[in-house]
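Every protein chain except one is present and positioned as in the full complex.
Up next, subunit A:
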Amino acid sequence: MENINLEATPKTPRVTFSFEKGNLELLGRSIPENSVEFYEPLNNWIASYGESPQEITTFDVKLEYFNTSSSKCLLDLFKMLESINEKGTEVRVNWYFEKDDGDIEEAGEDYQAIVALPFTMIEVEEI
């Protein structure tokens, strides 16, 4: 299947979804007015990926900002990954946050509370 490689824009993150590596990465900021348009293809990609996922899938979320419209779409991505996790392969989430950015850290904890995937919280100097 085709990988996804999207450059970052002022309102959307860089997206690197690699089928071979089983690695999905969002990097930057996600603040579009309507995030459905942006996230729908990512959701569809995960749906097809889920038909024959790698042994281990990692989802690296490296967002410095995201708006509430994106937060709902992110949850949908997590839910898609959850269903892959139930099929006997492993899905891991790495949640990055900048040092002192309690809001992004808390947002990661919020997802942890509602998503049945193992989260690793990773503090970095700068995203």
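Criterion: contacts are C-beta pairs under 8 Å (C-beta built on N, C-alpha and C of every residue); 3 or more make two chains touch, one makes a residue touch a chain; residues count from 1.
What we mean here is this: contacts and distances are computed from a predicted model.
Colleague: With one chain of the assembly withheld, which option in "Nitrate reductase", "Methyl-viologen-reducing hydrogenase, delta subunit", "Histidine kinase/HSP90-like ATPase domain-containing protein" or "FAD-dependent oxidoreductase" matches that chain's UniProt protein name?
Modeller: The missing chain's protein name, per its UniProt entry, is "Histidine kinase/HSP90-like ATPase domain-containing protein".
Colleague: Please give every residue of subunit A in contact with the chain that is not shown.
Modeller: Subunit A touches the chain not shown through residues 10-11, 31-37, 64-65, 67-69, 71-73, 75, 98, 100-103, 106, 110, 113-114.
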